[in-house]
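What you see is the complex with one protein chain gone and the rest in place.
== chain A ==
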Amino acid sequence: MRLNIVSAAFAAAITAVAFPALAQSDTRLTGSGASFPFPIYSAWFKDFSSKSDGITVDYQSKGSGAGIQDYLNKVVDFAASDSAMKDEDIAKAEGNVVLLPMTAGEIVLIYNLPGVTEVKLPRDVYPEIFLGNITNWNDPKIAEANPGVTLPDMPITVVVRSDSSGTTFNFTGHLSAIDAAFKDGPGFGNSVQWPSTDKLVKAPKNDGVTATVVQTPGAIGYTEYGYAKLTGTPMADLENKAGKFIKAGGEGGSNALASAQFDDQMRAFITDPDGENAYPIATFTWMVFPKSVADPVKADAMKKLVEYGLTDGQAMAESLGYIEMPEAVIEKVRTAAEKIGAGS
């Protein structure tokens, strides 16, 4: 008798679990990779999963490099990466990749100067700060660019990332593009050998850098625009290639993206954008999908996901601290997305 009750309860439980799953034919997309776009991706995937019938997307933020590894090992359906994909990795995947820029972000210089709310940094100054050559805020080169601002006599504490990161990759890529000494010194990469000085500290992740700058008078550091915006930390105006000082956030980022020249794999690194009003440090971030997909339903789901990202997804970008991609880029991505599941 008791057994019957138990088995009945079991049956009921199983039915309750199994039936909804049967009702929405279950297409599950799994992805892993970059942590920089994770806030916007998780918002997208949640919204997308609820709007589209029977498709769920799981994304694990574990770093661009790890995501590409997962993709090569065929553990995931798609990957996400801040530095696209290297030629050698594309070769390892036997060309079975469709690289799609999905969103973009700005890297900003945040600072902590008591009583100072606006600082302009010329392009011959900020690489020197990160090289440890300009060490005080009252340096004549900074003063010259900031007439009317009283800069304190305060040592500059440089805050950089302690972990390996796509943000560092893009930031050092920009510094290397505009400063020969930086290119020959630290160079560029996910983590570089910064100059050894007492005035350079490393903090983990974007939030660690932001917290350290906020807590340290005289500090300057680089972080994603979203984090600086969220915490209300002051950001420096940077001089672009055309010689104009551009504020972080808003139009400057889109203008920078407009100058992107994509190669045949949809890769473009904007190390030093042209354009009168372009913010100098902006970067795309990519999703990687396969060209040949065994299950046509899955291929279809992937295309839907991309289309969602290009339409509804872009509308969310600004409020989450990312840059809405220009219409021309979206069109290119849409065309490239046709290759998903089309076979190689």
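Convention: a contact is a pair of C-beta atoms (placed from the backbone, for glycine too) under 8 Å apart; a residue touches a chain by one contact, two chains touch by 3 or more; residues count from 1.
The rule is simple: contacts and distances are computed from a predicted model.
S.K.: Suppose you had to identify the omitted chain by its UniProt name; would it be "Thiazole synthase", "Dihydroorotate dehydrogenase", "Nitrous oxide reductase family maturation protein NosD" or "Phosphate transport system permease protein"?
M.R.: Checked against "Thiazole synthase", "Dihydroorotate dehydrogenase", "Nitrous oxide reductase family maturation protein NosD" or "Phosphate transport system permease protein": the hidden chain maps to "Phosphate transport system permease protein".
S.K.: From the list A:T157, A:T223, A:N240 or A:Q314, pick the residue that touches the absent chain.
M.R.: Hidden-chain contact among the options goes to A:T157.
S.K.: Among A:A104, A:I142, A:V201 or A:A282, exactly one should touch the missing chain; which is it?
M.R.: Of all options in A:A104, A:I142, A:V201 or A:A282, contact with the hidden chain holds for A:V201.
S.K.: Which of these touches the unseen chain: A:S50, A:N73 or A:Q193?
M.R.: A:Q193
S.K.: Just name the one of A:N170, A:T212, A:T233 or A:T283 that touches the chain not displayed here.
M.R.: Selected residue, touching the omitted chain: A:T212.
S.K.: Where does chain A touch the missing chain, residue by residue?
M.R.: Contacting residues on chain A, toward the hidden partner: 62-66, 69, 155, 157, 162-165, 187-194, 196, 198-204, 208, 211-212, 215-216, 218-219.
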